[in-house]
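Below: one structure, written as structure tokens.
Yeah, one chain of the complex is gone here, protein chain that is, but the others are all in their spots.
When the chains are written out, they are named A, B and C in that same order, and each has its own residue count from 1.
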Amino acid sequence: MLIVMEKNATPQQIDAVSKMVEKRGYEARPIPGGDRVSICVLRNKGAVDTASFIGMAGVKDLIPVTRPYKLVSRESQSEDTVIQVGDVAIGNGHQTLIAGPCAIEGEAQALTIAAKVKAAGAHMFRGGAFKPRTSPYSFQGLGVEGLKILAKVRNDIGLPVVTEVMDLDTFDVVEEYADIIQIGTRNMQNFSLLRRAGRSHRPVMLKRGMAATIDEWLMAAEYIMEGGNTQVILCERGVRTFVHHSRNTLDLSAVPYVQKESHLPIIIDPSHAAGRRDQVIPLARASAAVGAHGLMVEVHHQPDQALSDGAQSLFPDQFEKLCQQVRHISDLF
Amino acid sequence: MLIVMEKNATPQQIDAVSKMVEKRGYEARPIPGGDRVSICVLRNKGAVDTASFIGMAGVKDLIPVTRPYKLVSRESQSEDTVIQVGDVAIGNGHQTLIAGPCAIEGEAQALTIAAKVKAAGAHMFRGGAFKPRTSPYSFQGLGVEGLKILAKVRNDIGLPVVTEVMDLDTFDVVEEYADIIQIGTRNMQNFSLLRRAGRSHRPVMLKRGMAATIDEWLMAAEYIMEGGNTQVILCERGVRTFVHHSRNTLDLSAVPYVQKESHLPIIIDPSHAAGRRDQVIPLARASAAVGAHGLMVEVHHQPDQALSDGAQSLFPDQFEKLCQQVRHISDLF
Amino acid sequence: MLIVMEKNATPQQIDAVSKMVEKRGYEARPIPGGDRVSICVLRNKGAVDTASFIGMAGVKDLIPVTRPYKLVSRESQSEDTVIQVGDVAIGNGHQTLIAGPCAIEGEAQALTIAAKVKAAGAHMFRGGAFKPRTSPYSFQGLGVEGLKILAKVRNDIGLPVVTEVMDLDTFDVVEEYADIIQIGTRNMQNFSLLRRAGRSHRPVMLKRGMAATIDEWLMAAEYIMEGGNTQVILCERGVRTFVHHSRNTLDLSAVPYVQKESHLPIIIDPSHAAGRRDQVIPLARASAAVGAHGLMVEVHHQPDQALSDGAQSLFPDQFEKLCQQVRHISDLF
Partner (left out) sequence: MLIVMEKNATPQQIDAVSKMVEKRGYEARPIPGGDRVSICVLRNKGAVDTASFIGMAGVKDLIPVTRPYKLVSRESQSEDTVIQVGDVAIGNGHQTLIAGPCAIEGEAQALTIAAKVKAAGAHMFRGGAFKPRTSPYSFQGLGVEGLKILAKVRNDIGLPVVTEVMDLDTFDVVEEYADIIQIGTRNMQNFSLLRRAGRSHRPVMLKRGMAATIDEWLMAAEYIMEGGNTQVILCERGVRTFVHHSRNTLDLSAVPYVQKESHLPIIIDPSHAAGRRDQVIPLARASAAVGAHGLMVEVHHQPDQALSDGAQSLFPDQFEKLCQQVRHISDLF
């Protein structure tokens, strides 16, 4: 941390701040600049808490230097993490396509869509059994019955399955059925859930919170890794901005930034970013072109009958077109 | 809902949309405007799902009309909800002051601060036993030991206590000790937690999510009320914007808007909005002046020793000044 | 417009609103819904001003239906506008590459960079002669001398030139030298400048404001078209959000949305969106993949010597790589 002093800070004030730095167990190194002094804080392990300094006389600014995350950092592991789920790999040059309905609505629906997305080129199947819904009056998912349908999809169609976990009470049963456990946007900083995920043997797909900085997102991943689970996949799904021509604003610069800062794979969910079908294919192409490690896309054979998020679900033939276009782009690089 | 058709939509397209409206169980009322037709959807109970219509030929726009919430709505209950905790009332003209440290760090700390904030004018005590922390390496709270200290504060000092619940596993024990159960910003859309809170006999303080619209916030309160718990207090604590001279941007227009839309009490947390001590008192005055039903403020007798959020904690004498100023303003109106 | 009445609005209130609608010269069509009445406003030309209704007794909400723009609308012109500048076309399937330094710093600098970007594949040259700078102490551009250097670039290197106009006083001289006149982000709603641009015979590149909705951006283009100049190119360059790992957040869903709403060409400036060199090439690929009509990119042969925005300027060999990758993607579709 760098402590910037006021221009007119007195030697006594500078000395008091230096003493506080040392009282906290760090080393203080004052830097006499042109018109003000700054004090470098050294010998800290991890980020320095600013609280001790923020109200001290003569202190103008506190500037953090150290990154708060460790295990997720590219500095702690230089080679890309690649996550293997059966025959499917995620990360480091693979382009992994995950597709399926927002919610599992029944066996016929799930099997129909799974067969279609597999034929189109999907590597994994997605579908919610426990659904986080903004309204208590909306369809909340089939629960354990939905998980069993997912197991049938894996068995009959041959696709590994991704599904969301919502709480501690249902974590064990989700873990039993899912190949990848998804932690949703609204739970990105549900720290109890993250700790539980850290003790899981399943890979975890961690969606970015609606207003999360990359630092906060990587710190959420750090919770999981700190618990011992190194298999974390990041999923960008758009952030909330003033914009309203799409449901969220897809933040594609997150991809090169995360790839520089972290070794974890990062995929994109263009469906939730767009919130409307006609933007999903263009955004999917952009996601492949920016260098993401994969895509997660909502597909429904009868979107107008879907019990949730039908407006953003692709028809199976649209998804087939998406796969072709994305493959063409991936093949270029 | 209003379905706006393209200017050049054909009679067949208009007819197909009307038929879909009726297939969904609603009534379709086409409105032939100057240069385009719109179709009003009638006889719906609750919000109409847009999915069925968004991809149909000739459809330009879907405009929601119905508000999604019911029980929290001023339309369903015209008089203000007032929540009584012992001798303390929250809502409808009361100005309730809640103060205490971010986290309970020990018995001496809690009792010292509680005595001071009570002397200054606080009606309730706040303090975290289970702490949601961005980093897994930060102090996570004393847990049940912290809850017991809160009970001692209530007993010895005579202030009801507010404390946060983080998950289903610890809900029962928090419910046992707390007078008001707080659901934090990062859990505002933790729907499992909301459902559990709906079955609680304790009042619930629901903090607004960092990027939550008022609709989403009221829908989260609806989850709690739908479960049978009518004692919900809303707490605005700043939203995330591009601004960085404060930690969050306090959205004070939420107060008159919520008071118009809902009968629930709304209080303000200026400490988390500001993130820095020197803005807390001005924002507290503004909160009282805008008409909020109360304030929740972080106070610590030794902020530079605090284990979390010391930078935004007031000194006890600053809190005393805050109480005086806020009372003067409340007395005016 | 749709006027939504309160549930308990009286017949007298509904009647009063209807009368006000008719007093304004429109037709009122009340729609008796399940539990509330809404009133459709018909026969309006253009958007209805909400002011007359917003305070009336019994009125709950005013919902705009009509889009405010006309001339820029896809509904008023279904085929794509293509803008021709010498041999270079912008719009409808072309992928136009515009490159050059942020600011013209001297003849040698401009000619060197222009030769390099032409060799790499650029179709046009960009460079600022009049520079909008956040600080009055920063380099403000060479002014008319810069424009003369641009003319020399066009003449010697054979690339049409794009340069920014900042005010009415210098519009004539910029118009004399530029092939395309750029209106910058900070001037997107400088309506006097837009009106002057509407009387120009030069094509205008209109950058999106930092916090402009698409509606506002298209309305700014409408100002230019309303003045008689139909040659408008839209340029997305990122919007301001809470995110700080890039300077702005590139809003790529603007591309499919604008292409649906308007017939005007839309290009992307990944350099200003990123604000840092290492994100420019990935975002450029994404821009081509999403379907933009072109790119405008900052290139400097000595970025560390650049007088402005060097941190985001590509080296010429990086720009060459960008051109190759973008061409490969464009060739696919």
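We adopt the following convention: contacts are C-beta pairs under 8 Å (C-beta built on N, C-alpha and C of every residue); 3 or more make two chains touch, one makes a residue touch a chain.
As the structure is a computational prediction, the values presented were derived from the model and not from experiment.
**Student:** Out of A:Ser52, A:Gln109, A:Thr241 or A:Gln279, which residue would touch the omitted chain in the full complex?
**Tutor:** A:Thr241
**Student:** Using the document's definition of touch, tell me which of B:Val144, B:Val173 or B:Ala286 contacts the absent chain.
**Tutor:** B:Ala286
**Student:** Among B:Thr170, B:Thr213 or B:Thr230, single out the residue that touches the unshown chain.
**Tutor:** B:Thr213
**Student:** On chain B, where is the contact patch with the chain that was removed from view?
**Tutor:** Contact residues on chain B toward the absent chain are 211, 213-214, 239, 241-246, 249-257, 260, 273-274, 278-279, 282-283, 285-291, 325, 328-329, 332-333.
**Student:** For chain C, enumerate the residues touching the unshown chain of the complex.
**Tutor:** Against the left-out chain, chain C lists 20, 46-47, 49-56, 68, 132-137, 166-169, 186-193, 195, 210-211, 216, 219, 222-223, 226-227, 240, 276-277, 303-306, 309-311, 313.
**Student:** Since one chain has been left out of the picture, which residues of chain A touch it in the full complex?
**Tutor:** Answer for chain A: residues 2, 4, 6-8, 29, 31-34, 38, 40, 42-45, 61, 63, 65, 75, 240-242 touch the chain left out.
Just so we're on the same page, only the chains that are shown with their structure count from here on.
**Student:** Based on mean C-alpha positions, which chain is nearest the centroid of every protein C-alpha shown?
**Tutor:** A
**Student:** Using C-alpha centres only, name the chain that sits farthest from chain C.
**Tutor:** The most distant chain relative to chain C turns out to be B.
**Student:** Hey, what angle do you get rotating chain A onto chain C on C-alpha, to the nearest 5 degrees?
**Tutor:** Between chain A and chain C, the superposition angle is 180 degrees.
**Student:** When the C-alpha atoms of chain B and chain C are each averaged to a single point, how far apart are the two points in Å?
**Tutor:** 38
**Student:** Averaged over CA atoms, how far is the centre of chain A from the centre of chain C? Could you give it in whole Å?
**Tutor:** Between these chains, centre-to-centre, one finds 31 Å.
**Student:** Roughly how many whole angstrom separate the Cα centroids of chain A and chain B?
**Tutor:** 25
**Student:** Give me the residues of chain B that touch two or more other chains.
**Tutor:** Counting only residues that touch two or more other chains, chain B contributes 240.
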